[in-house]
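Here the structure is laid out as structure tokens; the discussion comes afterwards.
With one protein chain withheld, the remaining protein chains of the complex are depicted in position.
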Amino acid sequence: MKKRLTLAALAIVAAFTAPAAMAEGSAADGIAQYRAMLAEGNPSELWELAGEDIWKEKRGPKQASLEQCDLGKGPGVVKGASAALPRYFKDTGRVQDLESRLMSCMETLQGIAPENFVKGKWGKGEMEKMEQIVAYVVGQSRDMKVNVDMSAPQMKKMYALGKEAFFYRAGPMDFACATCHGQDDKRIRLQDLPNLTKHEGAAAGWGSWPAYRVSNGQFWTMQHRLNDCYRQQRFPEPIYGSDVTIALSVYMAKTANGGTVMTPGIKR
Amino acid sequence: MDQSRRNTLKASGGLSLFSLLVAAGMVKPGVAEAAWNKAAFDAKKMDAALAALGAGSPAESAEVQLTAPDIAENGAVVPVGVVSNLPNTEEVAILVEKNPNMLAARFMLPAGTEAAVQTRIKMGQTSDVYAVVKAGGKFYMAKKEIKVTLGGCGG
Amino acid sequence: MKKFLMIAPLALGMQFAVAGDDMHAEFKQMMDSSFKGNGIAEKHRLYQLDFQAACSTEKSPSPAMLKAIEAEQMKTIRWPSDGKYTGDWKSGEKIAISGRGLTWNDKADAANGGGCYNCHQMSHNEISYGTIGPSLLNYGKLRGNSSDMLKYTWGKIWNAKAYNACSNMPRNGDAEILTERQIKDVMAYLFDPESPVNKP
Partner (left out) sequence: MGNPMRIRAAEKDGVTEVKVLMNHEMETGQRKDSSGNLIPAHFISELTAKHGDKVVLQAEFGPSVSKNPFLSFKFKGGAKGDKVVVSWIDNKGDTRSDEATIG
């Protein structure tokens, strides 16, 4: 109480510019305790389990599996693949994140059209299968280091575009990604906001998505995470696998380079 | 009495036999409800739930430990663990006072199984959570308040 | 909303004309091809207002630019039509708690929330608050309710950019996020001695 009063007194002088720190200790401890208990059993594993089967299953008009899909480490190599994504792929001539790469594989190997995802609904039909495959693939990089190769000029360009997108303010609320993710030690409600402009924050954020979200019992891929960020920014909707989502991914992944992959994560 | 008979049934056949019977159309799924303690799960008052469990008004005991966070970031998933240090603990139940139906889960522990279970429950709002334990034929309990917060910016 | 539409094409043209280089052309192309309208979140929301463009860089714009934006934004503030700054704090609390509105999941005619708790601590009994903005606990109790303080607070809620050009806070009145009535209610929540903001 005493601490509160002192801080409050400060606030009189500083009006709107007073520091936000308040007696938050107990609430923060409680939340930390909650998260530690949740980490014990992550339902993402249910998606991983299903995804491994789908990866190997002969599917689509071409009745092929994804076992010849090259995620950057050679055909069929899943181990460590997502830790090194996004990357520049010569065969498509594009920088691709995991999901846009999987879309290419599904199209060329299996004949599954990209429309299934671009016009798809989260958790439904082919999109649900995508989510399961993503869970499986990112689980195969768990505990590895984020290791994105920035040597290709296409990657450098995507990084620059991603950075510009990160600070781009627009819409009825004037928000940019940076509004919430550009400072240290901030929260929305009780949720900590990683500062994605710095290594520690990017490692924490990029490193722990995709993730299972306990609030709705859904598994969210990085594309879904970015899509919902833009929804809450009150932007129009980013198209699944579009360049802005990949550019932002390159921006985050490069900043996170060297951090630990903790995917699939578990979130509020 | 009923309980031990049920244990024997389950031990010999288990759910797999039961599901075979369901699949074969020999048993209607509804029959499963007969074993499930409907009265306890349907109870909308604490004393009714406790009565349906045969627990009466259990004594608070330091030998029963309820592990749960002080604050749940999301009421949809609240991790709860119960440990009983009482000898011959045979049953553990988890109840949430302010949920529409108090009883969340009930565990029957045969000899050889430790009285230490963890699960996750839903909570509609901040409430006392009870761990009710049956040991040596008597009931004991522990309780803890868990705060449920509003989360996300969609709030 | 209407104003937004009118200014948008101009602002877009200006930003990219000024920046001029290939990278910006490519950025514009990327943004344009990456988004689609969905429900009320129409694609034109992508187009920036001048001050949004100015505040879209890693480093803050020059002090002169900030001053110019603030002066410009100050002109947008509409003071209460009946001269009354405060309404019903109970309704204000609901508005402060709600973070709904203006996303592609929301309907055009639904009332928006103020989303205040996303960023600010406000009352003595809500522990789930954000820290992007400063704590507003005991707001009225600490500051009193002089006409200057009422006016300042009203203006800040209506258009925070009038006081801090690149503020993270939305322009609740100017961007038609909240109605005049809703802003009065939020004002009451901040100033009323009976409000849980001021009374434990």
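Should a chain be cited, it is by its letter among A, B and C, assigned in written order, with residues numbered from 1 in that chain.
The criterion applied here is as follows: a contact is a pair of C-beta atoms (placed from the backbone, for glycine too) under 8 Å apart; a residue touches a chain by one contact, two chains touch by 3 or more.
Note that the structure is predicted; figures quoted are calculated from it, not measured.
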Omitted chain - touching chains that are shown: A, B
Per the touch definition above, residue among A:L46, A:V77 or A:V118 touching the missing chain: A:L46
Candidates B:L50, B:V64, B:V78 or B:A142 - the one touching the absent chain: B:V78
Missing-chain contacts mapped onto subunit A: 40-43, 45-46, 49-50, 212, 214, 217
Hidden partner chain, residues of subunit B it touches: 7, 10-11, 14-16, 18-19, 22, 28-30, 32-33, 35-37, 41, 76-79, 96, 99-101, 103-110, 112-114, 116-123
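Note that only the chains that are shown with their structure count from here on.
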Of A-C and A-B, pair with higher C-beta contact tally: A-C
Intercentroid distance (Cα basis), subunit B paired with subunit A, Å: 36
Whole-Å separation of chain centres (CA-atom averages), subunit A against subunit C: 27
Residues of subunit B whose C-beta touches two or more other chains: 71, 147, 149-155
Two or more partner chains touched - positions in subunit A: 27, 188-190, 232
Subunit B-touching residues of subunit A, taken from the complex the two chains share: 26-27, 29-31, 33-35, 37-38, 40, 188-191, 214-217, 232, 268
Touching residues (chain side subunit C, partner subunit B) in the complex: 97-100, 113, 115, 117-118, 126-128, 130
Subunit C contact footprint on subunit B (complex, rising order): 71, 147, 149-155
